[in-house]
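A protein chain is absent from this complex, but the other protein chains hold their places.
By letter and in written order, the chains are A and B; residue numbering begins at 1 in each of them.
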Amino acid sequence: MVASRMSVCSRLALAAALVALVGAAWPVAAQLPTYGLGRAPTAEEIKAWDLTIPPDGQGLPPGRGTAVEGKPVFVQRCASCHGETGQDEKYFRLVGGRGTLATDKPVKTIGSYWPYATTLWSYIRRTQPFDEPGSLTTDEVYAATAYLLHLNGIIGESDVVDAASLPKIRMPNRDGFIPDARPDVGKTKR
Amino acid sequence: MNRRRFLKRGVMALGATAVGSAHAQAPAPDDPSKILGGPKRAYGERSRFERAVRGVPQPATKTDEWGPSVTPLGESMGIITPSALHFEVHRGGVADIDPKKHRLLIHGMVDRPVILTVDEIKRLPSVSRIYFLECAGNTASEWRAPTAPTLDWTHGLTSCSEWTGVSLSLLLREVGVRKGASWIIAEGADGTGNERSLPLAKAMTDILVAYGQNGEAIRPENGYPLRLIVPGWEGNVSVKWLRRLTVTDRPYMSRIESVDHTSLMPDGKARRFMFVMEAKSVITFPSGGQRVSGPGFYEITVLAWSGRGRIRRVEVSTDAGKTWRDATLQQPILPFAHSRFGLPWRWDGREAVLQSRCTDETGYVQPTLRELVKVRGVNSKFHLNAIQSWKVDADGSVKNVRV
Partner (left out) sequence: MKRRRFLGRGLALGASLAAWSTAGRAQSPPDDPSKVLGHPKRPLGARAAFETASRKAFRGKTDEHGANMTPLGDLVGTITPSELHFTVFRGGVPEIDPGQHRLLIHGLVERPVILTMTEIKRLPSVSRIYFLECSGNGQSEWQGPRLPTVQGTHGLTSTSEWTGVSLALLLREAGVDPRASWIIAEGADATGNERSIPMAKAMDDVLVAYGQNGEALRPDNGYPLRLIVPGWEGNVSVKWLRRLTVVDRAYMTRMETVEHALLMPDGTARRFTVVMDAKSVITSPSGGQRLTGPGFYEITGLAWSGRGRIRRVEVSTDAGITWRRATLQEPVLPKAHVRFRLPWRWDGSQAILQSRCVDETGDVQPTLREIVKVRGVNSVHHNNAIQSWKVAADGAVSNVQV
């Protein structure tokens, strides 16, 4: 019968070989201990890529913006795809749709569906505009986020959105999510 | 001496164009045995008579850099999907990456954060597995009514390849996961990042950090040079152009997982983190848009797969689900892979509605659309794995129908 694992003897031999080589000189920066490969990242390297913001706001950089400041940013950098009021359906509709989720024609927008404002900030900073991803400044991201939240009736026109206030914003649909309940059909028959 | 009409030694075109492509419209010779054929080529191509291509929405739904292109399943056979025809889904175009410059960063709640090159990753102990991928939105057009006319558009967001890479669990053991960690955030190098949070428990089982697809490097649209392969889970979780893995103690709720890949239920609540692709099957021949040429023998061919393991059984009905017969398996059944089944069928020339239904190793049976809609409504978008019906008309044409 074909074996799919190394035999016990082989395992012991390998372990012995590994132990014997513990004293061997790996390249100084090698990070994977068993294999001697890879190097430690620098703080700058991590910072350059550590861009995803969780709901508690960890990692949000210093900066700020309001809806008033965000409007010109949005008009200039976002409206050509999303419409000046963010209601254009062509790509993604960003505004409106509240109260439609349980109807036959639900409209999912930032205001009606998104559970976390940090998600919005993180997404804009990383991926927008579509053809120039990641090209907005930090303040522009805060301002555009504020503008979209305002258009959706979630914050006031002059409310400051910054690293402290953003995670505290409670999105209307925050509690609208439930865990996967499957298998919910297709019960075992045989 | 006659001038020989053949190519001398040493003249071999690298990446030569297709045989006969210089005479693309010219017919093939009547009797090829009377003609010296084409030379050896360093890199092969398919015949010019083979024209199956992925379906790219025309005009684009949003843009040509956003969304899917579908595998031509109607022409498929076996379980391996030709790499050039593997479905693609992306939301910021296909990233163009130099493999020598690409890096994988693993950090967060670990003892030894690390940056690895692709060459270093390839030196690590490797694993190869045949796995399917399926976009969670496969078949999403069909919730309310039979909509797409052909199999490629109803079911084409699934493909199956032999993937090669290093176990994610090996990498995590090497970096030393800290106590309290329970999630991994995976992210890509493209314009969207496609950050996905996945439970550490899954990461310690069978996830691959893959660089190989059907024996060679992964294709650019499928994640070159590095991607995750998360067997049996939503295709989106198998992050392409993988550049970063962050070990954390909570999901990060990126847009793709907290807004996009969520399923709205009839009561207005939405399910989240529906990772598993449930058992699904579909008849690939005869299927919508194809034509059977007249009464007689045909083999009804079925493709079946399950994100919970192996397919145990496939049944076929030719009378809209009233009676069922077991189809025969055509090759070894592999867990989390496509499997191919066949049923001999004598078509008597009358209208017939064909269906397939699969059962996987957990005992889960592929449901009808009616059963699914009863629980999930028609706005849940994702995870439509219902039984598909194809109607064969008396003239031999095949249509997508609902019964």
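Following the convention adopted for this analysis, a residue touches a chain if its C-beta (ideal position, glycine included) is under 8 Å from a C-beta of that chain, and two chains touch if they have at least 3 such contacts.
Values in this document were obtained by computation on a predicted structure and should not be read as measured data.
**Q** Thinking of the whole complex, not just what is shown, which of B:153, B:183 or B:224 touches the missing chain?
**A** Here the residue in touch with the unshown chain is B:224.
**Q** Of B:193, B:251 or B:289, which sits in contact with the chain we cannot see?
**A** From the options B:193, B:251 or B:289, the contact with the absent chain belongs to B:193.
**Q** Since one chain has been left out of the picture, which residues of chain B touch it in the full complex?
**A** 4, 6-9, 11-12, 14-15, 19-20, 27-30, 32-47, 49-50, 52-56, 58-60, 63-65, 67-69, 75-86, 88, 90, 92-101, 123-128, 162-164, 189-191, 193, 211-212, 214-217, 219-222, 224-225, 241, 293, 297-299, 301, 330-332, 334, 340, 342, 344
**Q** Which parts of chain A face the unshown chain closely enough to count as touching?
**A** Touch with the absent chain occurs at residues 1-7, 9-10, 13-14, 17-18, 21, 24, 26, 34-37, 75-77, 79-81, 126, 129-135.
Everything below uses one rule, namely that only the chains that are shown with their structure count from here on.
**Q** Return the distance between the CA-based centres of chain A and chain B, expressed in whole Å.
**A** Between these chains, centre-to-centre, one finds 25 Å.
**Q** State the interface residues of chain B toward chain A in the complex, per the touch definition above.
**A** So the residues of chain B in touch with chain A come to 62-63, 65-66, 91-92, 105, 107, 112-116, 120, 123-124, 171, 174-175, 185, 187, 191-193, 195, 243-244, 246, 248, 250-255, 258-259, 262, 264-276, 278-279, 313, 359, 362-367, 371-372, 374-376, 378-379, 383.
**Q** Can you list the residues on chain A that touch chain B in the complex?
**A** 31-35, 37-41, 45-46, 49-56, 90-91, 101-102, 104, 106, 108, 113-116, 118-120, 122-123, 126-127, 130, 133-134, 176-190
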